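Excluded from the complex is one protein chain; the other protein chains are retained at their positions.
Entry: chain A
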Amino acid sequence: KLLGMPQTPRQILRASPEETPRDANPANVGLELFGYVGIEAVLDQMRIKTMKTGFEFNLMVVGQSGLGKSTMVNTLFKSKVSQKPTGPDYEERIPKTVQLQSVTHVIEEKGVKMKLTVTDTPGFGDQINNENCWDPIIKYINEQYEKYLREEILISRKRKIPDTRVHSCVYFVPPTGHWLRPLDLEFMRRLSKIVNVVPVIAKADTLTLEERAEFKKRIQKDLKAHGISVYPQEDFDDNSDDRILNNKIRDKIPFAVVGADKEHQVNGKRVLGRKTKWGIIEVENPAHCEFPLLRDLLIRSHLQDLKDITHNVHYESYRVQRLNESNLLVLSPINGLLGKDEVESNL
(Lines give C-alpha, C1' and ligand atoms only; values in the text may rest on other atoms or scores of the structure.)
Protein backbone atom coordinates (compact mmCIF):
# COMPACT_ATOMS: atom_id res chain seq x y z
CA LYS A 1 0.00 0.00 0.00
CA LEU A 2 2.67 2.46 -1.07
CA LEU A 3 1.66 6.05 -1.47
CA GLY A 4 1.00 6.08 -5.18
CA MET A 5 4.66 5.94 -6.17
CA PRO A 6 5.28 4.41 -9.58
CA GLN A 7 5.72 0.70 -8.99
CA THR A 8 8.67 -0.92 -10.65
CA PRO A 9 8.50 -4.62 -11.44
CA ARG A 10 10.71 -5.31 -8.45
CA GLN A 11 8.26 -3.58 -6.16
CA ILE A 12 5.32 -5.48 -7.58
CA LEU A 13 7.10 -8.74 -7.03
CA ARG A 14 7.87 -7.70 -3.49
CA ALA A 15 4.27 -6.88 -2.61
CA SER A 16 3.60 -10.36 -1.34
CA PRO A 17 5.52 -11.04 1.84
CA GLU A 18 7.95 -13.93 1.71
CA GLU A 19 6.92 -17.23 3.18
CA THR A 20 9.70 -17.84 5.64
CA PRO A 21 11.11 -14.89 7.56
CA ARG A 22 14.83 -14.43 7.38
CA ASP A 23 15.52 -15.68 10.87
CA ALA A 24 12.53 -17.90 11.63
CA ASN A 25 12.50 -18.80 15.29
CA PRO A 26 10.06 -21.60 16.00
CA ALA A 27 9.79 -20.39 19.57
CA ASN A 28 8.17 -17.13 18.41
CA VAL A 29 4.44 -17.12 18.38
CA GLY A 30 2.64 -15.78 15.32
CA LEU A 31 -0.49 -13.97 16.34
CA GLU A 32 -3.44 -12.65 14.47
CA LEU A 33 -4.59 -9.09 14.89
CA PHE A 34 -8.28 -8.70 15.55
CA GLY A 35 -8.41 -5.35 13.90
CA TYR A 36 -6.42 -2.52 12.50
CA VAL A 37 -3.60 -1.37 14.74
CA GLY A 38 -1.55 0.98 12.61
CA ILE A 39 1.71 -0.94 12.49
CA GLU A 40 2.07 -0.31 8.77
CA ALA A 41 2.34 3.39 9.51
CA VAL A 42 5.95 2.65 10.40
CA LEU A 43 6.67 2.53 6.67
CA ASP A 44 5.64 6.14 6.26
CA GLN A 45 7.58 7.11 9.35
CA MET A 46 10.65 5.52 7.83
CA ARG A 47 10.05 7.24 4.54
CA ILE A 48 9.76 10.65 6.18
CA LYS A 49 12.93 10.11 8.16
CA THR A 50 15.00 9.02 5.19
CA MET A 51 13.76 11.88 3.08
CA LYS A 52 14.91 14.23 5.81
CA THR A 53 18.40 12.78 6.17
CA GLY A 54 18.88 12.39 2.45
CA PHE A 55 20.88 9.78 0.59
CA GLU A 56 24.45 9.40 -0.53
CA PHE A 57 25.59 7.61 -3.64
CA ASN A 58 29.15 7.15 -4.84
CA LEU A 59 29.75 6.03 -8.37
CA MET A 60 33.04 5.25 -10.04
CA VAL A 61 33.56 5.06 -13.78
CA VAL A 62 36.52 3.20 -15.18
CA GLY A 63 37.62 2.80 -18.74
CA GLN A 64 40.01 4.02 -21.36
CA SER A 65 39.74 7.60 -22.43
CA GLY A 66 37.39 8.30 -25.25
CA LEU A 67 34.87 5.60 -24.35
CA GLY A 68 32.26 8.12 -23.32
CA LYS A 69 32.39 7.84 -19.54
CA SER A 70 31.70 11.48 -18.79
CA THR A 71 28.90 11.64 -21.33
CA MET A 72 27.37 8.53 -19.81
CA VAL A 73 27.38 10.00 -16.32
CA ASN A 74 25.83 13.20 -17.61
CA THR A 75 23.15 11.21 -19.39
CA LEU A 76 22.44 9.13 -16.33
CA PHE A 77 21.88 12.12 -14.11
CA LYS A 78 20.58 14.45 -16.79
CA SER A 79 22.95 17.22 -15.80
CA LYS A 80 26.51 18.36 -16.24
CA VAL A 81 27.98 16.15 -13.55
CA SER A 82 31.31 15.56 -15.23
CA GLN A 83 33.38 18.00 -17.19
CA LYS A 84 34.21 16.46 -20.49
CA PRO A 85 37.84 16.70 -21.48
CA THR A 86 37.58 18.55 -24.76
CA GLY A 87 39.70 21.23 -26.38
CA PRO A 88 42.82 21.53 -28.40
CA ASP A 89 45.13 20.60 -25.59
CA TYR A 90 43.36 17.30 -24.98
CA GLU A 91 46.40 15.23 -25.84
CA GLU A 92 48.34 16.68 -22.93
CA ARG A 93 45.47 15.92 -20.56
CA ILE A 94 46.07 12.17 -20.55
CA PRO A 95 47.92 11.69 -17.29
CA LYS A 96 51.01 9.56 -17.06
CA THR A 97 49.56 7.49 -14.26
CA VAL A 98 46.04 6.71 -13.31
CA GLN A 99 44.57 9.55 -11.32
CA LEU A 100 41.28 9.61 -9.55
CA GLN A 101 39.10 12.66 -9.62
CA SER A 102 35.98 12.93 -7.53
CA VAL A 103 33.23 15.45 -8.01
CA THR A 104 30.37 15.80 -5.56
CA HIS A 105 27.00 17.32 -6.28
CA VAL A 106 23.73 17.56 -4.45
CA ILE A 107 20.73 16.76 -6.57
CA GLU A 108 17.11 16.78 -5.63
CA GLU A 109 14.07 15.18 -7.14
CA LYS A 110 10.54 15.30 -5.73
CA GLY A 111 11.77 16.10 -2.27
CA VAL A 112 14.43 13.38 -2.25
CA LYS A 113 17.89 14.82 -1.72
CA MET A 114 20.90 12.90 -2.91
CA LYS A 115 24.60 13.61 -2.50
CA LEU A 116 26.15 12.17 -5.60
CA THR A 117 29.89 11.62 -5.88
CA VAL A 118 31.31 10.53 -9.21
CA THR A 119 34.90 9.34 -9.31
CA ASP A 120 36.58 9.37 -12.68
CA THR A 121 39.77 7.51 -13.52
CA PRO A 122 41.60 9.29 -16.32
CA GLY A 123 44.69 7.50 -17.48
CA PHE A 124 43.35 4.02 -16.92
CA GLY A 125 44.47 1.71 -19.68
CA ASP A 126 45.95 4.57 -21.70
CA GLN A 127 49.63 3.86 -21.26
CA ILE A 128 51.76 1.56 -23.33
CA ASN A 129 52.45 -0.55 -20.31
CA ASN A 130 49.30 -0.86 -18.29
CA GLU A 131 50.56 -3.25 -15.70
CA ASN A 132 49.10 -2.61 -12.29
CA CYS A 133 47.09 0.35 -13.50
CA TRP A 134 44.32 -0.93 -11.27
CA ASP A 135 46.41 -0.41 -8.14
CA PRO A 136 45.53 3.28 -7.57
CA ILE A 137 41.88 2.36 -7.98
CA ILE A 138 42.06 -0.49 -5.50
CA LYS A 139 43.95 1.78 -3.14
CA TYR A 140 41.27 4.45 -3.39
CA ILE A 141 38.44 2.02 -2.75
CA ASN A 142 40.22 0.55 0.26
CA GLU A 143 41.00 4.02 1.57
CA GLN A 144 37.28 4.79 1.67
CA TYR A 145 36.61 1.57 3.57
CA GLU A 146 39.41 2.47 5.95
CA LYS A 147 37.94 5.93 6.54
CA TYR A 148 34.58 4.44 7.39
CA LEU A 149 36.12 1.82 9.64
CA ARG A 150 38.05 4.42 11.60
CA GLU A 151 34.90 6.41 12.14
CA GLU A 152 33.03 3.33 13.18
CA ILE A 153 35.41 2.30 15.91
CA LEU A 154 35.68 5.68 17.57
CA ILE A 155 34.42 5.86 21.12
CA SER A 156 32.31 8.96 20.48
CA ARG A 157 31.15 8.49 16.98
CA LYS A 158 29.02 10.59 14.72
CA ARG A 159 25.33 9.92 14.48
CA LYS A 160 25.64 9.53 10.73
CA ILE A 161 29.02 8.38 9.54
CA PRO A 162 29.82 10.06 6.20
CA ASP A 163 29.81 7.38 3.55
CA THR A 164 32.41 7.83 0.83
CA ARG A 165 32.65 4.15 -0.02
CA VAL A 166 32.28 3.35 -3.67
CA HIS A 167 28.88 1.77 -4.14
CA SER A 168 29.23 0.87 -7.76
CA CYS A 169 32.03 0.75 -10.28
CA VAL A 170 30.89 0.98 -13.89
CA TYR A 171 33.48 -0.55 -16.18
CA PHE A 172 33.46 0.49 -19.82
CA VAL A 173 34.35 -2.26 -22.26
CA PRO A 174 35.35 -1.07 -25.72
CA PRO A 175 33.01 -2.32 -28.43
CA THR A 176 35.49 -4.55 -30.23
CA GLY A 177 32.92 -7.23 -30.80
CA HIS A 178 35.42 -10.01 -30.10
CA TRP A 179 36.36 -10.94 -26.57
CA LEU A 180 37.30 -9.32 -23.34
CA ARG A 181 40.86 -8.10 -23.38
CA PRO A 182 43.40 -9.21 -20.78
CA LEU A 183 43.23 -5.76 -19.18
CA ASP A 184 39.44 -6.05 -18.83
CA LEU A 185 39.68 -9.48 -17.30
CA GLU A 186 42.45 -8.56 -14.89
CA PHE A 187 40.69 -5.45 -13.73
CA MET A 188 37.29 -7.02 -13.28
CA ARG A 189 38.72 -10.06 -11.59
CA ARG A 190 40.45 -8.00 -8.95
CA LEU A 191 37.81 -5.41 -8.43
CA SER A 192 34.73 -7.60 -8.31
CA LYS A 193 36.13 -8.94 -5.04
CA ILE A 194 36.01 -5.59 -3.31
CA VAL A 195 33.32 -3.56 -5.04
CA ASN A 196 30.16 -3.99 -7.12
CA VAL A 197 31.35 -4.01 -10.73
CA VAL A 198 28.84 -3.23 -13.46
CA PRO A 199 30.38 -3.84 -16.88
CA VAL A 200 28.90 -2.00 -19.85
CA ILE A 201 29.67 -2.09 -23.55
CA ALA A 202 30.53 1.49 -24.39
CA LYS A 203 29.68 3.29 -27.62
CA ALA A 204 27.41 0.43 -28.57
CA ASP A 205 26.14 2.23 -31.62
CA THR A 206 29.03 0.72 -33.55
CA LEU A 207 27.59 -2.76 -33.15
CA THR A 208 24.60 -4.19 -34.94
CA LEU A 209 22.06 -6.05 -32.87
CA GLU A 210 23.44 -9.43 -33.89
CA GLU A 211 27.02 -8.40 -33.23
CA ARG A 212 25.89 -7.08 -29.90
CA ALA A 213 24.21 -10.33 -28.92
CA GLU A 214 27.26 -12.35 -29.94
CA PHE A 215 29.63 -10.05 -28.08
CA LYS A 216 27.52 -10.27 -24.94
CA LYS A 217 27.43 -14.05 -25.06
CA ARG A 218 31.18 -14.21 -25.36
CA ILE A 219 31.67 -11.76 -22.54
CA GLN A 220 29.35 -13.73 -20.29
CA LYS A 221 31.24 -16.90 -21.08
CA ASP A 222 34.54 -15.19 -20.42
CA LEU A 223 33.39 -13.86 -17.08
CA LYS A 224 32.11 -17.25 -16.04
CA ALA A 225 35.27 -19.02 -17.16
CA HIS A 226 37.39 -16.72 -15.04
CA GLY A 227 35.12 -16.87 -12.03
CA ILE A 228 34.36 -13.16 -12.10
CA SER A 229 31.07 -12.35 -10.42
CA VAL A 230 29.77 -8.94 -11.42
CA TYR A 231 26.76 -7.15 -10.01
CA PRO A 232 24.13 -8.48 -9.35
CA GLN A 233 26.08 -11.31 -7.75
CA GLU A 234 24.31 -14.63 -7.57
CA ASP A 235 25.40 -15.28 -4.02
CA PHE A 236 23.59 -12.28 -2.64
CA ASP A 237 20.10 -12.90 -3.93
CA ASP A 238 17.85 -12.48 -0.92
CA ASN A 239 15.03 -14.74 -1.91
CA SER A 240 13.47 -16.46 -4.87
CA ASP A 241 11.74 -13.29 -6.07
CA ASP A 242 15.08 -11.54 -6.12
CA ARG A 243 16.68 -14.39 -7.97
CA ILE A 244 14.08 -14.35 -10.74
CA LEU A 245 14.48 -10.62 -11.16
CA ASN A 246 18.25 -10.71 -11.02
CA ASN A 247 18.49 -13.63 -13.41
CA LYS A 248 16.73 -11.53 -16.00
CA ILE A 249 19.29 -8.82 -15.42
CA ARG A 250 22.19 -11.23 -15.48
CA ASP A 251 21.05 -12.50 -18.87
CA LYS A 252 21.49 -9.04 -20.29
CA ILE A 253 24.77 -8.08 -18.63
CA PRO A 254 26.79 -6.29 -19.92
CA PHE A 255 24.41 -3.58 -21.07
CA ALA A 256 25.19 -2.07 -24.43
CA VAL A 257 24.94 1.66 -23.85
CA VAL A 258 25.15 4.86 -25.76
CA GLY A 259 25.50 8.18 -24.07
CA ALA A 260 24.18 11.49 -25.26
CA ASP A 261 23.53 14.81 -23.66
CA LYS A 262 22.04 16.67 -26.58
CA GLU A 263 18.38 16.75 -27.34
CA HIS A 264 16.94 16.34 -30.78
CA GLN A 265 13.50 16.44 -32.26
CA VAL A 266 12.11 13.03 -33.17
CA ASN A 267 8.46 12.57 -34.19
CA GLY A 268 7.53 15.80 -32.50
CA LYS A 269 9.14 14.85 -29.23
CA ARG A 270 12.38 16.04 -27.79
CA VAL A 271 14.63 13.10 -27.01
CA LEU A 272 18.18 12.65 -25.92
CA GLY A 273 20.19 11.21 -28.73
CA ARG A 274 23.13 11.15 -31.08
CA LYS A 275 22.54 12.62 -34.49
CA THR A 276 24.31 10.92 -37.34
CA LYS A 277 23.94 11.01 -41.10
CA TRP A 278 22.11 7.75 -41.09
CA GLY A 279 19.68 8.51 -38.31
CA ILE A 280 19.23 9.57 -34.75
CA ILE A 281 20.14 7.10 -32.04
CA GLU A 282 17.66 7.60 -29.24
CA VAL A 283 19.42 6.95 -26.01
CA GLU A 284 16.29 6.25 -24.03
CA ASN A 285 14.72 4.02 -26.63
CA PRO A 286 15.10 0.40 -25.53
CA ALA A 287 15.06 -0.69 -29.14
CA HIS A 288 18.15 1.37 -29.89
CA CYS A 289 20.32 0.76 -26.88
CA GLU A 290 20.20 -0.54 -23.38
CA PHE A 291 20.81 2.70 -21.58
CA PRO A 292 17.37 2.59 -19.89
CA LEU A 293 18.28 -0.78 -18.41
CA LEU A 294 21.50 0.61 -16.96
CA ARG A 295 19.71 3.61 -15.56
CA ASP A 296 17.00 1.46 -14.04
CA LEU A 297 19.55 -0.84 -12.51
CA LEU A 298 21.79 1.82 -11.08
CA ILE A 299 19.20 4.31 -9.98
CA ARG A 300 15.59 3.35 -10.11
CA SER A 301 15.54 -0.15 -8.71
CA HIS A 302 18.85 -1.32 -7.35
CA LEU A 303 20.48 1.77 -5.89
CA GLN A 304 19.65 0.81 -2.32
CA ASP A 305 20.70 -2.74 -3.01
CA LEU A 306 24.07 -1.55 -4.33
CA LYS A 307 24.60 0.38 -1.11
CA ASP A 308 23.48 -2.53 1.06
CA ILE A 309 25.80 -5.01 -0.63
CA THR A 310 28.68 -2.55 -0.32
CA HIS A 311 27.96 -2.13 3.38
CA ASN A 312 27.02 -5.67 4.35
CA VAL A 313 29.40 -7.64 2.16
CA HIS A 314 32.35 -5.70 0.77
CA TYR A 315 32.87 -3.43 3.76
CA GLU A 316 32.48 -6.33 6.17
CA SER A 317 35.06 -8.45 4.39
CA TYR A 318 37.46 -5.49 4.36
CA ARG A 319 36.84 -5.08 8.07
CA VAL A 320 37.45 -8.76 8.78
CA GLN A 321 40.68 -8.61 6.86
CA ARG A 322 41.86 -5.46 8.62
CA LEU A 323 41.01 -6.70 12.10
CA ASN A 324 42.78 -9.95 11.44
CA GLU A 325 45.96 -8.46 10.13
CA SER A 326 46.48 -5.84 12.80
CA ASN A 327 45.48 -5.82 16.43
CA LEU A 328 43.27 -2.89 15.61
CA LEU A 329 40.38 -3.52 17.87
CA VAL A 330 39.74 -6.95 19.12
CA LEU A 331 37.93 -7.02 22.37
CA SER A 332 35.06 -8.76 23.91
CA PRO A 333 33.78 -6.78 26.87
CA ILE A 334 32.87 -9.83 28.89
CA ASN A 335 36.15 -11.61 28.45
CA GLY A 336 38.24 -8.51 28.70
CA LEU A 337 41.02 -7.87 26.28
CA LEU A 338 41.78 -10.78 24.06
CA GLY A 339 44.53 -11.13 21.56
CA LYS A 340 43.54 -11.76 18.02
CA ASP A 341 44.60 -15.39 18.28
CA GLU A 342 42.37 -16.03 21.24
CA VAL A 343 39.43 -14.37 19.56
CA GLU A 344 39.91 -16.38 16.41
CA SER A 345 39.75 -19.55 18.42
CA ASN A 346 36.55 -18.31 20.03
CA LEU A 347 34.88 -17.61 16.71
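The criterion applied here is as follows: a residue touches a chain if its C-beta (ideal position, glycine included) is under 8 Å from a C-beta of that chain, and two chains touch if they have at least 3 such contacts; residues count from 1.
By our rule, contacts and distances are computed from a predicted model.
Colleague: Could you tell me which of "Septin", "Exocyst subunit Exo70 family protein", "AP complex subunit sigma" or "Serine-threonine kinase receptor-associated protein" is the UniProt name of the chain missing from the displayed complex?
Modeller: Of "Septin", "Exocyst subunit Exo70 family protein", "AP complex subunit sigma" or "Serine-threonine kinase receptor-associated protein", the absent chain's UniProt record names it "Septin".
Colleague: I need the residue numbers on chain A that touch the omitted chain, in ascending order.
Modeller: Where chain A meets the chain not shown: residues 1-2, 5-6, 8, 10-11, 14-18, 21-23, 25, 27-43, 45-52, 55, 57, 76-81, 99-112, 114-116, 136, 140, 153-157, 159, 238-239, 272, 295-296, 299-305, 308, 312, 316, 319-320, 323-324, 326-334, 336-337, 339, 343-344, 347.
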